[in-house]
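A single protein chain has been removed from this complex, and every other one stays in its place.
Right after this comes chain A.
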Amino acid sequence: MESALLLEKTILVVAVFAITLFIAMYSTLVERKVAGFMQARFGPDRAGPFGILQPLCDGGKFFFKEEIIPAGAHKFLFIAGPAVAMFTACITSAVIPWGQELVIGDRVVSLQVTDINVGVLYIFGVVALGVYGIMIGGWASNNKYSLMGAVRAASQSISYEIGLGLSLIALLMVTGTLSLKEIVAQQEGFVNWNIWVQPLGFLIFMVCAFAECNRVPFDLPECETELIGGYNVEYSSMKLAFYMFAEYINMFVSSALMAALYFGGYNFPFMNELGLSQNWITILGVIAFFIKILAFIFFFMWIRWTLPRFRYDQLMRLGWKILIPLAVANIVLTGIVTIIKDTYF
């Protein structure tokens, strides 16, 4: 029995890891495609039909690039930086429930790697660690531009994590649990999605998620025009690819989080009215979840090719003077509504 559990978890971990990497890999292609289409071009379409082999070519190219470690760099930390970034990006997906249970024979297989009862806190912990990868890399490069990028990344992450956390507190007041599995299970069907009760919270969460992922319009840690690339100036070869990859994985994970927390995760409309067996609902649910995730990834890219970058003081003003008060107001509002609901209805 125990070995069966071990086997199923191993398969699940490998599958989640593979899917995460696969989606991150193809996000690089989709990003360039979306950019092209929005600028009346086709984007890369030479490698294979529609350019679907492009990520493989890019990966191969990165492997064969010269590996440069600057003479003034701190060797160990210079290598540790991208490793930390990649590692923290990958382990976030452990607590995301990818679907309901599959029933195989008499075994019930949960499609979640681990259901810890403080899942949301775990994600916060890991996301907070994520900035270390950038900071270590930026500092160890011994370059003023990368240091600037690292400093920016650190202060930006810290500022927006507050907004992120406060916007989630309002959500937790509604759901009453920290376990992601239960949060998703509560949003059955379509009308129970958290977006309908927490629209403002979702907006704040999304803006903060953009900032946490260092995506446009909050890509100040790696802006090409001001910092010639930011924290990754001195990086080359696969270490640079790891930083970029970590960014795309972060994007995937935060899309999954937004879909799970606010858009019902694996729940889809009329899931109970269809009269399907448990396994079919689970499979359709996984597909629905991935459609939501991909829609969010597309939205990330859509925003990237629409908005210009914030100035640094504007970024700080938005974070501290707008998003945090708004999130606090959202908490107060949610509390009042909850009390009124509990007392009078």
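Convention: a residue touches a chain if its C-beta (ideal position, glycine included) is under 8 Å from a C-beta of that chain, and two chains touch if they have at least 3 such contacts; residues count from 1.
Following the convention adopted for this analysis, contacts and distances are computed from a predicted model.
K.L.:
Under which of the names "Oligopeptide ABC transporter permease OppB", "CysO-cysteine peptidase", "Carbon-monoxide dehydrogenase medium subunit" or "NADH-quinone oxidoreductase subunit I" is the non-displayed chain listed in UniProt?
P.N.:
For the chain missing from the view, the UniProt record says "NADH-quinone oxidoreductase subunit I".
K.L.:
Just name the one of A:52, A:68, A:274 or A:307 that touches the chain not displayed here.
P.N.:
The one listed residue touching the chain not shown is A:307.
K.L.:
What residues on chain A make contact with the chain left out of this view?
P.N.:
34, 36-42, 45, 302-303, 305-307
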